[in-house]
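What you see is the complex with one protein chain gone and the rest in place.
Going by the order they are written in, the chains are A and B; count residues from 1 in each one.
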Amino acid sequence: MSIITMEEVTKTYNPGKPNEFVALNEISVEIPSGQCTILAGPSGSGKTTLLSLVGLMSRPSSGRITILGKETTLLAENFRTLFRRRHMGFIFQHFQLITDLTVKDNLDLVLYPEGNSFDTIRERRTSLLERFGLIAKGAEKASVLSGGEQQRLAIARALMNNPEILLVDEPTAHLDTALSQQVIALFRDLKDDGKTLVIASHDPLVLASGLAEKVIHLRDGRIIRQV
Amino acid sequence: MIWNAWVLGLIIGQMATAAITAVAFANAIRIVRNWDTNSMLPMQLDLEHRSELIATIVSWSLLFQVFSLIVFEITARSLAPFVPGAMCTVGILEAQPLGWPVLFLKMAALFLYGWWIVLNHLDNRVEGFLLTIFKSWYLIVLFPLILTDLALQIAFFTHLDPAVITSCCGVVFEVEGEGFGSSVASLPPNYTMGGLASLVIILVVFSIMLRRRSTQSGCIAYASGSGIGLVLGIAGIVSFVAPYVYMMPALHCPFIFLDEEHFNYGYLVYVPLFAASFFGISAGILVAVERRFPSLVTVSHTIKVQYVRWSGLLWLVFLAAAYGPVIKFWIATGGKADLFQVGY
Partner (left out) sequence: MRSLLYAVDFALKGLLRQKTKNLSITALFALIVFLFSGIDFMSSALYNETLKALAFQPSIIIQNVRAGRQVPISLIDLEQIAEIPGVSNVKGRVWGYYFDPFTGANYTIVGDSGDLSELWDLKPISLEPKPPDSGEPIIRNGEALVGEGVMKMRRVRPGGLLNFQDYAGLPVSLKVRGTFSSSVSLWAHDLILLTEGDARRLFGLDPENGWDIAVYVPNEFEVPKVGEKILRIIPGARVIAANQLKRTYGSSYGFRSGIILSLNITCLLAFLILAYDRVARLSHQEQREIAILKAIGWQTGNVIRLNMLQSLILSLTGFLVGIVASYYHVFVAGAPLLRIVFAGWSVLYPPHPIPPSFDVSKVFGLMFLTVVPYIAVGILPVWRAAVRDPEEVFRS
């Protein structure tokens, strides 16, 4: 069963201007539920763009996107953000943590606009910190964490709102082999929890790990192979 | 022309408000010209962003407008010593033909801004931008009003002539006198006291009923009641609330009890009155919107019920504030004397 469907989706940056750039060209994709799908391809192939579109962080130039049964193509930005907040977690290539803030704050922020009770937020935060081994660093600034710890924090943050879908951009880009293996194992756990994962990666380690049930190969904004 | 720090401050603040509203106006025009909900072009996204800007601007403008109304009254009051015959705000408002129109314009602007925000609140909760075009037109129509407010205000203050003798509240609200103010002041206080109290109590009870089971026609009735309540409330303030606050049956001025000598008590009366009627009428407006856009009903209903609840509470506060001085007087005189029997 497909949880995410993209039909004939095109994304053009700066349309009509001299620096016009077609990032995705009539992509049609189906992401199955409860499984892990990998987007493979070299840099500039459109992986990140595709991830952003699925994450409702930008709108396609044409085509249709349906997520969890809801047509999201023309949603207003407020509702896109709301949807993302309620159903998705995003892990960025460069983590995109607010380094000036403490580990705790970075996590709490996710639920602030939702207005959950203080206890709910604290419970959630504590259980995630424990799971990812960061409980001792709760009050420290995110900037003092090591690369691996920051990665784990980024993943914890993406899980703060208990999303059904996880979107991950190049998770192993800044990690050595040992840490990469850890992260892959983590994703396996999350898949077992029932989450749907979409991972963009050109790391052979990830591709060879057997984590994914489906691999979509992209090049220059088009799909060249689906496995 | 009379010049003082207040006039300067008022005009500066008003110009800031008008300037920022002008930005909203420009964006609203763009929206009505180019809006296309089904478009996927970047321009549409840009327009959505601008719609967000307008919402922010109008929200803050409402706050500024509240200030503007209050400061206008204070400014007028501060000028009273310089115009012969003026002893309070009424004197200044009478001194120049634009005085009362500016005041009423400001009050109207307050309510109109507020209702825009109500609509925006609703629009944000429902997908599909149903009300965006309507909101934009609303703002386009509202903007000239704001400009007029600023222009008239400046004209009013620059044409105030300290050499012209004006009449103050004693004359304007004189019981035996002519004119609209006098007619209101000369309404028999027993009738106004009874009438206002009955209406407000009905509204409070009605609001409780509506919370359990609200119907569209019920809300419209409530809205109308609130509108009448506003008018009657102001009449009541002139007719009996003010005299009881001052403990002077012949003094009906609706502004004096806003000042520091009376501990700014007036605000306690006016703010709940305006707020209660505002929310009450808002419920009616939401019904009108529901009829035009049936898909909004579920969300609109929740908001409506909330407004009715607030309105009811505020009417209660107003009741207490308006009748407080009356009750205080009755207690002080042992329930025997009637303020208006003496020399009325």
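Note that a contact is a pair of C-beta atoms (placed from the backbone, for glycine too) under 8 Å apart; a residue touches a chain by one contact, two chains touch by 3 or more.
Given the structure is predicted, the values throughout are model-derived calculations rather than measurements.
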Identified contact with the non-displayed chain, of B:Pro162, B:Gly195 or B:Gly324: B:Pro162
Cross-chain touch to the chain not pictured, restricted to B:Gly9, B:Pro97 or B:Pro144, is B:Gly9
Which residue, A:Val22, A:Leu68 or A:Leu82, contacts the hidden chain when the whole complex is considered? A:Leu82
From the listed residues A:Asp100, A:Glu123 or A:Asp176, report the one that touches the chain absent from this view. A:Asp100
Which subunit B residues would touch the chain omitted from the figure, given the whole complex? 2-6, 8-10, 12-13, 16-17, 19-20, 23, 49, 52-53, 55-57, 60, 63-64, 67-68, 70-71, 73-75, 81-82, 84, 124, 162, 258-260, 264, 267
Residue numbers in subunit A that touch the chain omitted from display: 49, 52, 55, 57-58, 77-78, 81-82, 84-85, 90, 92, 94, 96-98, 100-101, 105, 108-110, 112-118, 157, 161
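Here is the rule we use: only the chains that are shown with their structure count from here on.
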Take the average of all CA coordinates in subunit A, do the same for subunit B, and state the distance between these two points in whole angstrom. 49
List the residues on subunit A that touch subunit B in their complex, please. 15, 59-62, 73-79
Subunit A contact footprint on subunit B (complex, rising order): 37-38, 40-42, 45, 48-49, 52, 124, 127-129
